[in-house]
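Moving on to subunit A:
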Amino acid sequence: MGLEIAFWVLTVVAVAAALAVVSLHNIFRAALALILCFLAVAGLFVTLSADFLAAIQVLIYVGAVAVLIILAIMLTREVQRGSFSNRFNAPVLLSAILFLGVAVFAVMATSWPVVTLPPLEATTTALGSELFGEGGYILPVEISALLLLVVIIGAITLVREK
Partner candidate 1 sequence: MEVISPSGPVWLIFLLPLIAFAVIFLLIKPLNKPKLASFISIIAVLGSLALSTWLLFSLLSSPEHELTVPSLNWLVVGGAINIQFGLILDSLTVVMLMVVTVVSLLVQIYSQGYMRGDPGYHRYFALMSLFTASMLGLVMASDLLVLFVFWELVGLCSYLLIGFWFQRPAAANAAKKAFIVTRFGDLGFLAAILVLFSQTGTLDIAQLHGLAAAGVLGGAVLTWVAIGIFLGAVGKSGQFPLHVWLPDAMEGPTPVSALIHAATMVAAGVFLVARMYPLFEHSPTALLTVATIGGVTAIFAATMAMVMTDIKRVLAYSTISQLGYMMLGLGVGGITIGIFHLFNHAFFKALLFLSAGSVNHATGTFDMRRMGGLKRIMPWTYATFLVASLSIVGIWPLAGFWSKEEILATSLESQPLLFYLALITVFLTAFYMFRIVFLTFGGQYRGDTKPHESSRVMVIPMVVLAVLAVGSGWVNVTGGFDQFLGHGEGHSFAQGFFGALAHPLAWLSQVFAAGGIFLAYAIYSARWLSAERIRRRFFPVYKLLSNKYWFDELYENILVRGILLNRFFAGLKFFDSRGVDGAVNRIADTVVTVGQTSRKVQTGQLQLYGMFIVLGILAIILAMYFTG
Partner candidate 2 sequence: MEFSYLSLIIFLPLAGALVIALTPGLSARLVRYIAAIFTLVPLVVSLVLFALFDRSSDAAGVMQFEEIMSWIPAIDANYHLGVDGLSLPLVLLTTLIGFLVVLISWKVGLRVRQYFAWLLLLETSILGVFCSLDLLLFFFFWEVEIIPMYFLIVIWGSGRKEYSAIKYVVYTLFGSALMLAGILSLYFATGSFNMIELSQGGLAMIQSILPIAPIFFLLLAGFAVKLPVFPFHTWLPDAHTDAPTAVSVVLAGTLIKMGGYGMIRICLGILPEVARDFAPLLLALAVVNVVYGAAVTLKQTDIKRLIAYSSISHMGFVLLGVFALGELSITGAGLQMFSHGIITGLLFAVAGIVMHNTGERTIGKLGGLAKQMPVVAAIFIIGSLGAMAVPSTSGFVAEVSVFLGAFSSDAVWGVRIFTAICLIGVILAAAYVLWLVQRVFFGPARGKFDGVADASKLEKAYCAVFVAVIFLVGIYPAILTDVLKTGIAPIANLFGG
C-alpha cells in the first residue's frame, strides 16, 4: 500500500515538474523543476527496487547534469531572454498528444509477459557482478569510460577560448 502511495505521489511530482520544465517562462526555474523531476524519478526507481540506480540518478542527474545546465544558463545569460515556444507550438502539442494517445493505447493493448516473482533486493552487489563479472558487461563499461574521456576532451575543445 505504501508503495502505491509513493508511486502516485512521485508520479504527480514528476509529471508536474516535467510540465513545468517545458512551460515555465523563466529558464532558471525550469532548471530547478528539472531537478525536481530527476529526484522524483529517483524515487520511482526506489519503488521499482532499483536502489543503486536511484543513487546514481541522484548523483549524476541531480548532482552533475543539473549543475552543468545551471552553469550553462548562467554563462549564456538565458535567464533574461526567457523561454518561448517556436512557430510550431500548436501542431507540436497536437502531435505530442497524439503520440501520447497512441503510445498509451499501445501500452494498454499489449499483453505484457509479466512474471509475479519478487524482485531482487540487494541489487548493488548483483549489479556489480553483472557489470564486471564473468560474461558480463565489462567491454561496454570500458567503452563508456572511453566515451566519457572523449566527451571531456571534446567539451574542453569546444568551449576553449581561441
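Here is how the candidates were picked: all candidates are chains of the complex that A comes from, given by their letters.
As a convention for this text, a contact is a pair of C-beta atoms (placed from the backbone, for glycine too) under 8 Å apart; a residue touches a chain by one contact, two chains touch by 3 or more; residues count from 1.
Source: prediction; values computed, not measured.
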Out of 1 or 2, which chain touches subunit A when the complex is considered as a whole? 1
Touching candidate 1 in the complex, subunit A uses residues 86, 88, 91-92, 95-96, 98-99, 102, 106
